[in-house]
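Report on the following structure.
Left out: one protein chain. Kept in place: all the others.
The letters A and B name the chains in turn, as written, and every chain counts its residues from 1.
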Amino acid sequence: MAWIMFLVMLVLLLFGFPMKVPLILGAIVGFVMMFDGFDRMDFFIQQMLAGIRPTALIAVPMFILAADIMTRGQSANRLVNMVMAFIGHIKGGLAVSTAASCTLFGAVSGSTQATVVAVGSPLRPRMLQSGYKDSFTLALIINASDIAFLIPPSIGMIIYGVISGTSIAELFIAGIGPGLLILLMFSVYCIIYAYRMDVPTEEKASWGERIKSVREALWPLGFPVIIVGGIYGGIFSPTEAAAACVLYAVVLEFLIFRSLKAMDIYAIAKSTGLITAVVFILVAVGNGFSWIISFAQIPQTVLGAVGINEAGPTGVLIAIAVAFFIACMFVDPIVVILVLTPIFAPAVASTGLDPVHVGILITMMVAVGSATPPFGCDIFTAIAIFKRPYWEVIRGTPPFVFMLMGATLLVILFPQIALFLRDLFFQ
Amino acid sequence: MSEESPEHQPSSLPGILGTVDDGIARIEAVILAVGVLLMAVNTVANVVGRFLFGESLHFSEEVNRILIILITFAGIGYAARHGRHIRMSALYDVFPTKVRRVMMVIISFVTSAVMFFLCWYSVSYIHSVYETGRVLPTLGFPIYLIYLWVPVGLAVTGLQYLMTAVKNIVSRDVYLSTTVLDGYDEQETEI
Partner (left out) sequence: ACSDSGNESNSSSANAENEGQNWRYAHEEYEGDVQDVFAYKFKEYIEDNSPNTVQIHRFGELGESDDIMELTQAGVLQFVNQSPGFTGSLIPEAQIFFIPYLLPVGDEKIVSFFKNSNAINDMFPDLYEEQGLELLAMYPEGEVVVTADEKVTSPQEFKGKNIRVMTNPLLSETYRAFGATPTPLPWGEVYGALQTNIIQGQENPIFWIQSGGLYEVSPNLIFTGHSQFVTAMMANQEFYNGLSDDNKKLVQDATAYARQYIFDYVPGLGDKMLKKIQQDSEEVTVTRLNEAQRQAFRDRAPQVEAKFIEMTGERGKQLLDQFKADLKDSTAAEE
C-alpha cells in the first residue's frame, strides 16, 4: 500500500501538479485501500482541519508579516548597510557581507525566500559590479539564505515543532550554533574564492560612516532582541514573540522611519495571507496524508523492513539525513517535513534521540537538499527571482552543497554544536 | 496580455457570472488581509492583556483557530486565481508549449475534480460535527460553524481550476490560472 501511495505522489509531482494534489491523491489511494472505498474520506477532512488547528502555527503568518513589512520598508537595507560598513572592505568582503547579511536578516525572517529577496536583491548587483561571477553570486545567495532557516525564527522549525510535539523555543535556540558554523564555513570559502579570482576589494568605510550605519541599524537590531531575549527572558512564547515582532515592525516602518503609508498595511497583510494559505493548505493535506500512513502502521512496517530498529541512534540519524536530503531535492521542504517527520517519529522515540537534535538535523538537510540539483526548490526560487537560466544558477552550487554536508556531518557527530546553547538556557 | 498587478484582474467569465466571480475574488482578498491583521491584533492583545491585567484572553486561542481556517480556505481560491500554488515544474518546463498546454489542461481538470471531491466530503464531515453538537470550550458556540467556509473555499478553488482548464483549451497560450500566463513573473513558489 505504501509503495502505491508514494508512486502516485511521485508521478503527479513530476508531472507538475500543484503540490497539494499529489498529497491528496496519495492519501485518497490510502483511504480507499484501507477502508474499501470512499466511506471514511470524512476523516481526511477532519485531519486536514486538525493539521491547521495548533495555535503555535500562528507564529508562521506573524513572522512572514513582520519580515514583509521590513523588506518593503527600510529595516532590511539598514541591516545590510551596517554589515557592509564593517566587513565590506576585506578581501572577499562583499561576498562575506552577503552571507552575514543573510544570517542577520535570518534573525528576523523565518523563510529562505524572504531572505533571498531582502538580501539578494540589493547585494547581487553590487557583487556583479565588483567582479564576482554570477554563478558564484547566485549560489552564494541561495545557500546563504538557508542560514535564515536555521537562525531563529524559522518556519521549518515551527512546523517540525508542531507536528513532532517538540518545544519550538528549544529548537529556535539550538539552530543558532549550526547557523553560525555554516556562516563561518561560507565566509572562509568566500575569502579563498576572492583571493583566487583576485576580486578587487571595496573601499573601506570610515569610522564616521560605521557609527552612522550602526545608529541606523539600531532599531532593526531590536528584532533579534525581541525574539531571542523575549523567548528566553521568559516574556513571550514563540507565537507571542512573533506577534510582538509584527507590532515592532509596524511601529518602526510606519511611525519611526515613516517608510510606509497606512494603506500599505492592507496590501502587505493580503500578501502575507496568500503565502500563509499556500503553506497551510499543504500543512492541512500533509496532516491528512500522515494520518492514513499512521493508521496503516506504515512507518513501523516500512522502517522495520529496512532494519531501522537495529540501526542505533547514529544509524537512525543518518537514515533521517539521507531521506530528508533526497526528498528535498524533489519536493518543497515544508511538504517533506510534514510527510517524513511522522514516519520517522517511532524510530526517534525508540532510540531515545533528542527530538531537538533531530529537528536541527532535519532543518539542515532541508537546506542542503533544496539547494541541490536537479530539482531543489531554492534553485527555482533563484530562477524566478533573478530571471537567470537553470544552468547558471546551479553551476556554482557544488562547493556550497559540500560545505553544508560537512556541517551536517559535524552536527551528527557533535550534537553539542546544536545543543550547547539549548542546554545553557534550558538545563 | 498586459502585466497587471494581481489585485485587479477582471474575471474572465461573461456577464453575471463574471460579476459574481469578481465579488468572490474581492471577498477572498478582504478575508486574507483582514484575517491576518485580526490575528496580529488578537495575539498582541493577548500578550498585552497578560502583562497589564495579569490575565490571558481565553478566547484568543479560539479566535485564532477560526482565523486560520478562514485565511487558509479563502487563500487557496485566491492562490488558484493567481496561479500561485507551489508546484515542481522542473520537468514540465522542459516540454514545448503545445505539450505544456495539454499537460496544463489535465492538471487543471484533475485538480478541479479533487477540489470538488474534498468539498463534497467536507460537507459530509461538517454534518457529522453538527450532529455531535461539539462546541468551542471557551467561546461556547458550535464548532461546525467555524468549518462552514471550508466547502465554500474548496468549491471556489475547484471552479478556478475548471476555468483554467477551459481557458487553456480555448486559447493558444499556456495559462497557470485564468489570468496568469505561464512564463511570467508571478509564478512559482512563495516560501
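The working rule: a residue touches a chain if its C-beta (ideal position, glycine included) is under 8 Å from a C-beta of that chain, and two chains touch if they have at least 3 such contacts.
Everything numeric here is computed off the predicted structure, so don't read it as measured data.
When the whole complex is considered, the residue among A:27, A:117 or A:169 that touches the unshown chain is A:169. Interface note for the absent chain: among A:17, A:43, A:223 or A:280, the touching residue is A:43. Here one chain is not drawn; of B:143, B:163 or B:180, the residue touching it is B:143.
Against the chain not displayed here, chain B makes contact via residues 50, 54-56, 58, 61, 128-129, 132-138, 143. Mapped onto chain A, the interface with the missing chain covers residues 1-4, 33-36, 40, 42-43, 46-47, 50, 53-56, 161-162, 165-170, 231-238, 291, 294-298, 301-302, 345, 349, 425-427.
As a working rule, only the chains that are shown with their structure count from here on.
Here the spacing of chain A and chain B, counted between their Cα centres, is 23 Å. Contact residues of chain B toward chain A in the complex are 7, 29, 31-37, 39-40, 43-44, 46-47, 61, 64-65, 68-69, 71-76, 78-79, 82, 84-92, 103, 106-107, 110-111, 114, 117-118, 121-122, 124-125, 128, 147, 150, 185, 187-191. The touching residues of chain A, counted against chain B in their complex, run 13-21, 24-25, 28, 38, 41-46, 48-49, 52-53, 55, 57-58, 61-62, 65, 111-113, 155, 236, 239-240, 242-244, 246-247, 265-267, 269-270, 272-282, 284, 330-332, 334-335, 374-375, 377, 380-381, 383-384, 387.
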